[in-house]
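Just one protein chain is left out here, and the rest sit where they should.
A, B and C label the chains in the order they appear, each numbered from 1.
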Amino acid sequence: MKDPASPARGRPDRVGASGLILNEPLIFERSSPGRQAYSLSSSPDGLAELSEVLPPTLCREEIPGFPEVSEVDLVRHYTRLAGWNYSVDHGFYPLGSCTMKYNPKVNEDVAAMAGFARLHPYQEEEACQGALALLWELDLALREITGMDRMVLQPTAGAQGELTGMMLIRAHLTDQGNPRRKVLLPDSAHGTNPASSTLCGYEVVEIKSDERGLMNLRALETTMDDETAALMLTNPNTLGLFEEDIKAICQIVHDRGGFVYCDGANMNALMGIARMGDMGMDVVQLNLHKTFSTPHGGGGPGAGPVGVKKILEPYLPVPVIEKRGERYHFNYDIPHSIGKVRSFYGNFGILVRAYSYICSMGRDGLKRASQMAVLNANYLCARLKGRYYLTYDRTCMHECVLSDKHQQAHGVRTSDIAKRLMDYGFHPPTIYFPLIVKGAMMIEPTETESRETLDEFIEAMLAIADEAERAPGLIQSAPHFPKTSRLDEVKAAREPVLRWQEDSPP
Amino acid sequence: MKDPASPARGRPDRVGASGLILNEPLIFERSSPGRQAYSLSSSPDGLAELSEVLPPTLCREEIPGFPEVSEVDLVRHYTRLAGWNYSVDHGFYPLGSCTMKYNPKVNEDVAAMAGFARLHPYQEEEACQGALALLWELDLALREITGMDRMVLQPTAGAQGELTGMMLIRAHLTDQGNPRRKVLLPDSAHGTNPASSTLCGYEVVEIKSDERGLMNLRALETTMDDETAALMLTNPNTLGLFEEDIKAICQIVHDRGGFVYCDGANMNALMGIARMGDMGMDVVQLNLHKTFSTPHGGGGPGAGPVGVKKILEPYLPVPVIEKRGERYHFNYDIPHSIGKVRSFYGNFGILVRAYSYICSMGRDGLKRASQMAVLNANYLCARLKGRYYLTYDRTCMHECVLSDKHQQAHGVRTSDIAKRLMDYGFHPPTIYFPLIVKGAMMIEPTETESRETLDEFIEAMLAIADEAERAPGLIQSAPHFPKTSRLDEVKAAREPVLRWQEDSPP
Amino acid sequence: MRFIPHTEADVAAMLAVIGAPDVESLFASIPASVRLGRELNLPQGFSEAETLSHLGALAKNNAHSASHSFFLGAGVYSHYIPSVVNHLASKPEFSTSYTPYQAEISQGTLQAIYEYQTLLCQLTGMDVANASLYEGASATAEACLMAMRLTGRHRVVMAKGLHPEYRQVVDTYLRHTGGETMEVGWDEDGRVEDLSGALNEETAALLVQSPNFFGVVEDLAPLVQAAHDKGALFVHVVTEGISLGLLKASGDLGADIVAGEGQSFGIPMSFGGPFLGLFATREAYVRQMPGRLVGQTVDTEGRRGYVLTAATREQHIRRAKATSNICTNEGLCALRAAVYLSALGRQGLRELAVQNALGAERAKKLIQELPGFEIPFSAPTFNEFVVKVPFPAAEVTARLRQAGILGGLDLGRWYPEFQKDPGTSHLLFCVTEENPPEAVDVLVGALRGLKSLREPAAEGSTR
Partner (left out) sequence: MRFIPHTEADVAAMLAVIGAPDVESLFASIPASVRLGRELNLPQGFSEAETLSHLGALAKNNAHSASHSFFLGAGVYSHYIPSVVNHLASKPEFSTSYTPYQAEISQGTLQAIYEYQTLLCQLTGMDVANASLYEGASATAEACLMAMRLTGRHRVVMAKGLHPEYRQVVDTYLRHTGGETMEVGWDEDGRVEDLSGALNEETAALLVQSPNFFGVVEDLAPLVQAAHDKGALFVHVVTEGISLGLLKASGDLGADIVAGEGQSFGIPMSFGGPFLGLFATREAYVRQMPGRLVGQTVDTEGRRGYVLTAATREQHIRRAKATSNICTNEGLCALRAAVYLSALGRQGLRELAVQNALGAERAKKLIQELPGFEIPFSAPTFNEFVVKVPFPAAEVTARLRQAGILGGLDLGRWYPEFQKDPGTSHLLFCVTEENPPEAVDVLVGALRGLKSLREPAAEGSTR
């Protein structure tokens, strides 16, 4: 394998290559007094003087440091910045737990329709029946997919969904006389699970996963008590494994008056195949920006609708969408409601995209998506596990977790492999998560990737495994192709520079 | 100056850098039988069998070689291809004679409005009054800008505008009894001028420019005769110089019964400053994709409206847009019309963008554009002429023409300099045109470029001039950063491979 | 299926590599007892054209700010979004990438967010801003939680001029971790009333929105002082970001935290989301800040670059002890805001803010002159104001809608204070640069025309 850092800029036999990109300073460094990229319609005549409206003591003179650029400056600035990003539209983005599937373009068109994008949340119900209908239909579809009795679309993202779900549990338990103190989690849980539990006033108790990588039934039996409000479980879990004992798990928790919360971030494995509701779980949040293909936006926005069993319905945040005859309606009159977790009705623009996606996929398409997601993950796993260590060697669901155990002998670590993958033209997998696998590489291919793409990625991974043996330095010093070489995260943390200042060095 | 081919991938002090890009095969090489990126609404029931509609003898079985890809394949294909292009949105694009100014984004929004984009040319006039009004208003605005009596918006691009204009002249002369045989052109003329003349049935006579780089009045005097239909002149000419004797030139041609055709591709120098009509010229075409900021599309589409003096109005191609009271109307009843040069009414989508641009710029904006375009060109010229040879050292208009005369001593030619500019992050100027300047580099900065951008470009040009003296090999082997190194144009011409074949080597 | 590339040949070949007989067998770990023994009860997939026409029909069944003359505000504003904002923020390189954990191939997102953080600092006069929170209300709640951590106190005092939904969210968020809220009313002029009784040694934070829910610009300086006097933090809540272009910077007034909503910065109203939770604070408080932060650093060759930093505050590192549970935030909305603010720039944002203030003032004056109409609050307003209307709210808004006008907003929905007389109502009207004077004149005319309301609409008025 030839060194990709060598001037073989565009070697056509591999995805990653080196080519022309353009540097660009910060927008503040592009600023020049008097430039403008805006235009305001001229003000009407006969207006008051500003000082008659707002006394000067309330007003500022200027916004120090704010940029002044022309429209072309601005366009080039962001065009160049865009050129430094890797995205799903560029290529394979196998971030485990993130479900970076293709985001259909048509959903963007739909969300941009004036009847959705220019809609104000306080329009009277008669003036937004279309939007209410959409919320209602999405609610129905998600109920059907999860097997829950009711959805609430308000939460902004997965973590807020978790918090909302935990609040519902707490509200019910409180109503019953004791909110309880603890929440149980497996040690493989995503960080938002403990954080959400804390925010909801619970103490977190971690349960060590068993040798299968699954919930340890025995440990659960001994830990679950009547001061425990809930068990939070991800299913399939963050190792990509289905919690086979889920019914027994729910039984144990329910027997002691607790609830089972499902982190549904991994729904992409199960659509049309199995449902949280049928498993006995009481609450689930869905990450629409994962399973339902809304673009992740470089960090958001997403949406984290929550599905609940009947018992928790009385506590739902307001408003609750309802259909009466042919009219749709927001019900704010929920006496036991937990209140609201955010303003208005949720990330409507994201809900629109997710609904559009469900319409496009339909019954068979959703199921096929889960099937092919699982097929892809197992294919990757089968072809890579000879060279990369697989701690839990079982049929996986939509993702698999490998590690750097074999490579460590050569001084090559997971983070090095991740950086090296960039040179090969791929986004790295999620690394160092879940915490229970040392040096984890969590690979989630999703169903939108073709066999050819997987093969290209596999070849890159195998080539890197070879390099680790033959030329580890190449990996340790990676990446070689991107705009910057490895960035110093320690320096960033130790000497925080969190904003540009007029006197910042360039 | 450090070698940009060295691994200084992202040196922040220069525009051009090396970074990660992605390879991508031909779409045919991505194809896999059965994949699809399309969806058709299901066919209605109760349809005829295809064979009842179209006999099998008329039909094909399949389209051999046609690709089959999924939507994500397609998106990535074009996303990666896009990453290999340099565009105005990326940076400075000083192609002389091409007026690569910034293309305002809002014009794209306007052209995409359903009332424009989904409009059929054969809708009855009552059903498209808005579009007709737009054509009429654009006609009026362009008349005012050029000083002509009437516009015809039909021609698809500059060259078709030239052809249309020449046909109008020919039609008039023919009406008068003799179409005449010849057309005169300066040797600095753009290639479309002679080609259009030929297509219109004229023999081309080239006039050598004088030592000023302008039309040689004496030569014109002696060449112009009563078998000469017209003089085609670009003003400012392709050296970026204003034809100072324009009135005398028109006089000479008119005196012998000829017409003066103005190639208006360089209108960007003159808006609000001087008008072809006032100079005595009889016909002019405008390149809306230049002066009026419609995006060039990697080769088109454009639009080449033609303005004429009254004398040529009877010959205009049909239909002619008219306003009667408050109603707009297409007049097809032009008895002496030359007919049509294309279907329908022209590149309407481009006309919409140009009209939108004129609305945004307004009276003062258009004039300011020309002023700043000329300022930019003179600034560039002033700063570069010490190191690059300037044949015609006069105040230029919107562009200036330098050459490689100084660099040739070091074995560095214009084409090398052009390629080397890529490494510095710039699109090269137009090269080897106009033909009368050996090794020409024709630089048109346009008004949308800031002083800072010009300075960056100037520094790159000066650095290259240094390199030519110190390290000519670096330039001769350029470019080093783009996806491919220098491509073999000779091989392409000698062994033409003009399409992919099933058995093409990858 | 156009989003799934697998042909049957692919599936067969892949199964062979895996060594599985069929796709079904890959799901063997799911016990039959929890399998869905049937197909999902959902329609079959639509073609793209069908999807567009179905969703298009739903969209058409909504009035909106382009179909109507539009005077609603109250935390969500109809501002003009420059075309470049849409074009640049919708670039798929930004929209289809994940959180920039892998910095070397995410420099575009990272630099944009770093610029956003800087812009927000400049705008608020604060030292440090995060990379976004969910939206204004939960950002305000996070500010309270942070103040509680910083002060070790548990009580939060909120002016009732704080958006009612924000107050509700603060309540919801605080309840479970021992937080308590208390509300203080407003004075005759529409500003927060005397606070002396409300603040004490248990107060973690005082929350004041300005311009407040009634559009009134608060006089923040003495309020900051009052909070600081009791050792409480002052949280300036902002729902109309454009006001920051004109009003004194919160940081200069001594605010400790600015929290609020950035929707006005080029983000479409979209029926309430996705929006942008603004959050900025003083340097000393960084370690207690919720949310992601981008910081500057260098690569191995010393070149400037950007990374996510100070992650030890966050859930993926600190887990149960994190400063917040937020993970996915509103990155693309922050990027939108960065484009918007850079487009408007130093001059433009101020000019825009002035235009809003003057346009709204003109409307307020004209309405004030209508017989029977009152402007109850005398304090200066920004681009919204309350009108006391001599008719029931539902009738007014229904009549206005008939005239092609959406708004004002019935404040009685949240404030019983405004519902005392069933024959009158308090409506909130918002006037931005999207409402040209002609449209305002039409509104005023329509309001004037309401005097005939009793007669033809007598029926409706009796319910």
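Quick note on the criterion: a contact is a pair of C-beta atoms (placed from the backbone, for glycine too) under 8 Å apart; a residue touches a chain by one contact, two chains touch by 3 or more.
If you're wondering where the values come from, they're calculated on a predicted model, not measured in any experiment.
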Selected from B:I334, B:A382 or B:A463 as touching the chain missing from the view: B:A382
Residue among B:R218, B:K438 or B:K491 that touches the chain left out of view: B:K491
Option touching the unshown chain, where B:D175, B:D278 or B:D466 are the choices: B:D278
Among B:G300, B:P314 or B:P472, residue touching the chain not depicted: B:G300
Missing-partner contacts on subunit C, residue numbers: 48-49, 52, 80, 82-83, 87, 92, 433-434
Where the missing chain touches subunit A, by residue: 8, 10-12, 20, 32-42, 69-73, 75, 79, 104-106, 108-109
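By our rule, only the chains that are shown with their structure count from here on.
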Centroid spacing, where centroids are CA-atom means, of subunit B and subunit C in whole angstrom: 46
Residues of subunit C engaged with two or more neighbouring chains: 1, 3-5, 10, 45-46, 48, 50, 82, 84, 86-87, 92, 105, 299, 301, 303-304
Multi-partner residues of subunit B (each touching 2 or more other chains): 10-12, 20, 32, 35, 39, 70-73, 75, 79, 104-105
